[in-house]
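Take a look at the structure below.
Note that this complex is displayed minus one protein chain, with the remaining chains in position.
Chain lettering (A, B, C and D) follows the sequence in which the chains are written, and residue indices restart at 1 in each chain.
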Amino acid sequence: MTDLTSQSNSQNGLVLSLRGISKNFGAVSALTNIDLDVHAGEVVALVGDNGAGKSTLVKILAGVHLPDSGTITFCRDIVALDDPAASLRLGIATVFQDLALCENLDVVANIFLGRELDPWRLDEVAMEIRAWTLLNELSARIPSVREPVASLSGGQRQTVAIARSLLLEPKLILLDEPTAALGVAQTAEVLDLIERVRDRGLAVVMISHNMEDVRAVADRIVVLRLGRNNGIFHPDASNQELVSAITGASNNAVSRRAERRQGSREHSREPRP
Amino acid sequence: MTDLTSQSNSQNGLVLSLRGISKNFGAVSALTNIDLDVHAGEVVALVGDNGAGKSTLVKILAGVHLPDSGTITFCRDIVALDDPAASLRLGIATVFQDLALCENLDVVANIFLGRELDPWRLDEVAMEIRAWTLLNELSARIPSVREPVASLSGGQRQTVAIARSLLLEPKLILLDEPTAALGVAQTAEVLDLIERVRDRGLAVVMISHNMEDVRAVADRIVVLRLGRNNGIFHPDASNQELVSAITGASNNAVSRRAERRQGSREHSREPRP
Amino acid sequence: MNGDKERRATSAPLDRADERIRSDTGLAGATRAFLDRVRSGDLGALPVVIGLVIICTAFQSLNPVFLSSNNLVNLLFDCSTVGVIALGIVCILMVGEIDLSVGSVSGFASAMVGVLWVNMEWPAWLAIFAALVVGGAIGALYAVLFNRFGMPSFVSTLAGLLAVLGLQLYLLGSTGSINLPYGSPLVNFGQTLVMPPAVAYTLAAVTGAVVFATAFRTAARRKQAGLSARSLGSLLLRGIVITIILELVVYYLNQDRGVPWMFGLFVALVVAMNYALTRTKWGRSMNAVGGNREAARRAGINVRRTYMTAFVLCATFAAAGGILSAARLASASQQAGTGDVNLNAIAAAVIGGTSLFGGRGTAYSALLGIIVIQSIASGLTLLDLSSSLRYMITGAVLAVAVIVDSLARRSRMSHGRA
Amino acid sequence: MNGDKERRATSAPLDRADERIRSDTGLAGATRAFLDRVRSGDLGALPVVIGLVIICTAFQSLNPVFLSSNNLVNLLFDCSTVGVIALGIVCILMVGEIDLSVGSVSGFASAMVGVLWVNMEWPAWLAIFAALVVGGAIGALYAVLFNRFGMPSFVSTLAGLLAVLGLQLYLLGSTGSINLPYGSPLVNFGQTLVMPPAVAYTLAAVTGAVVFATAFRTAARRKQAGLSARSLGSLLLRGIVITIILELVVYYLNQDRGVPWMFGLFVALVVAMNYALTRTKWGRSMNAVGGNREAARRAGINVRRTYMTAFVLCATFAAAGGILSAARLASASQQAGTGDVNLNAIAAAVIGGTSLFGGRGTAYSALLGIIVIQSIASGLTLLDLSSSLRYMITGAVLAVAVIVDSLARRSRMSHGRA
Partner (left out) sequence: QNAKVSGATVAFLMPDQASTRYEEHDRPGFVAEMSKLCPTCKVLYQNADANASRQQQQFNSVISQGAKVIVIDPVDSTAAASLVKQAQGQGVKVIAYDRPIPSTAADFYVSFDNKAIGKAIAKSLVDHLKATKVPTDDVGVLEINGSPTDAAAGLIRDGIHDGLAGSGYKTLAEYDTPDWAPPKAQQWASGQITRFGKKIVGVVAANDGTGGAAIAALKAAGVNPVPPVTGNDATIAGLQLIIAGDQYNTINKPSEIVAAAAANVAVQLLAGEKPKSETTLFNTPSQLFTPTLVTADNLKAEIVDKRINGKPIQSAEVLCGGRYAEGCKKLGITK
């Protein structure tokens, strides 16, 4: 575990800085006193158990929820993100865990929602071409972009949501479990993509439960547990270390399972990959 | 790749057998001529690219969609699954990719939906206790089971959906990306669970994009590609092999990414796990 | 890392194990929880009650007759008829559909009772029963159109509105309207019959006791099972407060005629429906179908049967409401059920907090909503106004009555709790 | 494994690259695609048109006057007034809200025109403008109540229904109703003004040409960009068929008086709204807000402004419809806008295929729906029926008219295409 100020790509400036963010939902404290820094050209992975408050944090940054307390500093200014439009204007693009697509609109309309070309006479042809380009870039397997999103498969929808966020020219990209529903090829493309945008100097916050992916692209791994900061790790931290920070115990389901499998493998003497 | 009739756990009888299943949505052929066999005490993993038709197949088995052609044999009988209730009656429990929860109901109500204890005087206390037991079994982190599901996090919802399916005593469990939104600990619990039910002699069909998980629990891996059967693999098939069957090309995003990472690693001489 | 906290948490009840959830035990805790809910707007029926109190204060200050026992008894009589119809509307809104024909069905039922009982001299109970059955059959027809043909309920019940109105006119065609015999039990029930004071006081006390007893039984079971439970003290307090309020209301109404039996029937129906909607498997499936029809179907719920019961119940309640208004008016006429009966019934349900989009609502919303609507109507009849002014003021007061609730809902939503 | 297939696919247009999608090119392909859509129930407006044809055939066989040019011209006049109101309802249903006060607003607007123009002798255009502005202001008030206080539109517009009706009664209080002068341009517009045949024929031809030209331009651009496009032949065919049908209709109507200008205005509004809803950023945001309000908000759409425009447009169209009906009747009366105007306007939108739950609907549904409703009404006025029978038959015919559409929708749903 490293201390809060350490980061690998600190040559660039601070893009986002959170201090003391708290958020209650009724009697549940979803977030308590969260601190987080994100620099330009850096990929910060946000990991944590289910219900740890990761999505709540992302939603606060996206302007969906208002925090109950705490300050948000974006590019040196203290900002009030009281509306998703405000976030978007500042240059924060978000892929939400629940995707936030309009099921009744088709793929093209969803990708361009709020940013249509030619407001008074929508340029459907240009939008459709751009949509195909974006989707192909992500290796998407979508038969038709003129079907309503309701008829797409889970992974196809997720691809659409990711394609949406590429349309902006943001300073900070928030990806809430962007690869959860994606196939192997699409996941690889998204990880490539994250590296590309990082190299272009953008800041990326990625949430994922897949430690492989996290370690592959992240420059820093921030762990949340039960709504509180629970340590910051380098990507070369061991799996064991990360998992105990996430679950809050070194004896957890993951380690038990690993032990058991180890045991049964040795027992059956039939190694599996 | 192995031929269709081979299976590792063939000591038990055939639970489910599909022949020539096709399904069109308008002009899109989602499934063409699918064959699939599942035996008791066997975990079959269904893998494929986004939009390959995996969920469509599961929905057909769950009675949500009607196939356009083909026959479904369940426990030696040809059956018509024209209604989810019919599937449930036969003993097919399903965890859907989109979870299919009622957002306005609370966790307990969702878990017991359609199977409430004491129909004329709901036994809320007993149901709540059972719900807590199930959820704890899955290491769920849910603050309150009396909140509407709408207020749960993605992973919490998925846990609720899985808990639902445990309530039945099914012969066949269909799990459509059951661990997509789960944390590391919860994923481990679910994989444990799958092994437990397999050992109890149930048949399990699991869809996943995570090759690790698939290889960890599956006895057989069935690949779909663009709505068609594209081979059956042993769990000890190499990653490379599986990925090319899924993407339909040996030169794919995954392999390219792996190569690139390999190259950059060697270049920077700084190995990452 | 948080091991110590976790260890501490394990001693808590099963449903308080998560350290993030604040457990509000004791009176101080209850107060804090309440303030928390006020802040987040999660107040149930309270905002509508506040709106009602505002209206009542205003009308009382304009004309002191408004809160007189006499006027309140009239109010309760008037609430019961449309209230029963609104109860049916709650059922149908619950599953996300609508019935525009409740007015016509109620009028038709009253016409049937008139014709069968008075003209054809059937026994009253049989005529009533026949009217209820026919009402239910109309609902069943909508359900069939909906389930078999997928006809949107808006359209099928609009067609029903017209067709049933036609039937009503046809039935009363030759006579125009029929007097129900003054002094018959049905008319007495609708016009004069009130509970004897003793009965009313007892019922009020029993209600409080039952509320306490069920809550206590649940709490005991929960405690036994290792779940958090409300303390005996707070349960006792609640039981006593409820009893005292009810007894006071009864006392005040007994200053005049007393508590109408018809209102008693209405409240009994509301309580029964509330039980059915919240504590039976059927009610659960109604909620589920209204919230997410496809999810309910996938859970193996017989969605069609659920719709069927909703449509049938709604139309049956409409017929019952029609019979009650015929009793109230001592007449079955061609214009019964026309005019604003539909709109008032639907509005009552909506004002009480039932969502037009399904899956959210309680039986009590019919009770609350109709009291709001009838209070406005009654309050305005006490002021000497021209029609144009009366319409304007009704609209304005309605908006005021709902604004508190709307604000609460907004704050609920901005706190991420839909 | 499927490498060869993939290679073949790469030569296909960008949007036909997926091998699973059947590309229906040429006439045979188009036919197959059509049959496919018939089977899966994805037919757009066709089922409603079929329902309409059934109704018309039935009425024509009962009374041959029904399809006479004369009666059809009357029908078109009658369609236009409520049709314009229904167009506003489409806007508000689009975002998933409702306006119950369109009837009152239309009546109030007609009263305003009567009072300002006839009694106070303002110029007609100024009176009309004032009425439209006040209508829009009422809509803006609803929007504020909705956006600021979160008041459900059902409740706020119900309050509005009453309050605006009060205003209307107040405005006409002393006179009851006001005659609009016969022979004035407004009344002529509402009663007699028809397009000269030459104009009508030209308009019909121009419509066909414009349909063809835009489709052709799009097809050319798509082809150029490497997307699939419809063939020149099929576009030409469609253009010609549309032109011929329109010319025939115009020809038939010209046998009597001709095509009413008022209907022309209505159709022009429908076409304009259709353009706005489908081809502008604003229309996209209306669809998005109706489909998923939260998703729209997260996409940075100004949701409040979208609701504002929807409420204002709806009320303004209601006012316009009220002015047109005053012109049609040559009178502004206390009864204008009461009765079933609300229900007819909403029903027209719903029958035409607009969803009550938001996010699904087209401007054309107002046109289609109102034609269905007015055809039923007109067909029944030609038969000598008692009121009771007329109500019953209206209900039954309405159900029949919608049943084809309902069946199509059901099959669409069972094919997994909501």
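Observations, loosely collected:
Basically, a residue touches a chain if its C-beta (ideal position, glycine included) is under 8 Å from a C-beta of that chain, and two chains touch if they have at least 3 such contacts.
What you see is a predicted model; the values in this text were computed from it and never measured.
In the full complex, the chain left out of view touches C, D. Of the options C:228, C:333 or C:362, the residue whose C-beta touches the omitted chain is C:333.
Residue D:78 is the one among D:78, D:99 or D:405 that touches the chain not shown.
If you put the hidden chain back, the residue from C:34, C:125 or C:182 that touches it is C:182.
In the complete complex, the hidden chain is touched by one of C:60, C:119, C:191 or C:207, namely C:191.
The set of chain D residues touching the chain not shown comprises 63, 65, 68, 70-71, 74, 77-78, 81, 118-119, 121, 169, 172-179, 181-182, 190-192, 257, 325, 328-331, 333-336, 338-340, 374, 377-378, 381-382, 384, 386-388.
On the side of chain C, touch with the chain left out of the figure occurs at residues 63, 65, 68, 70-71, 74, 77-78, 81, 169, 176-179, 182, 187, 191, 325, 328-331, 333-336, 338-340, 377-378, 381-382, 384, 386-387, 390.
In this section, only the chains that are shown with their structure count from here on.
Looking at A-C and A-D side by side, the one with more C-beta contacts is A-D. Of all residues in chain D, those touching 2 or more other chains are 18, 20-21, 416-417, listed in ascending order. Touching two or more other chains at once are residues 25-28, 141-144, 151, 226 of chain B. Shown here, the protein chains touch in all possible pairs. Those residues of chain B that touch chain C in the complex are listed here as 62, 64, 83-85, 88-89, 94, 96, 100-105, 109, 113-116, 119-122, 124-126, 128-129, 132, 141-146, 148, 150-151, 164. Residues 1-3, 6, 18-22, 24, 33, 36-37, 40, 42, 414-417 of chain C are the ones that touch chain A when the two sit in their complex. The part of chain A that touches chain C in the complex is made up of residues 25-30, 32, 65-66, 225-227, 230-231, 244-245, 248-249.
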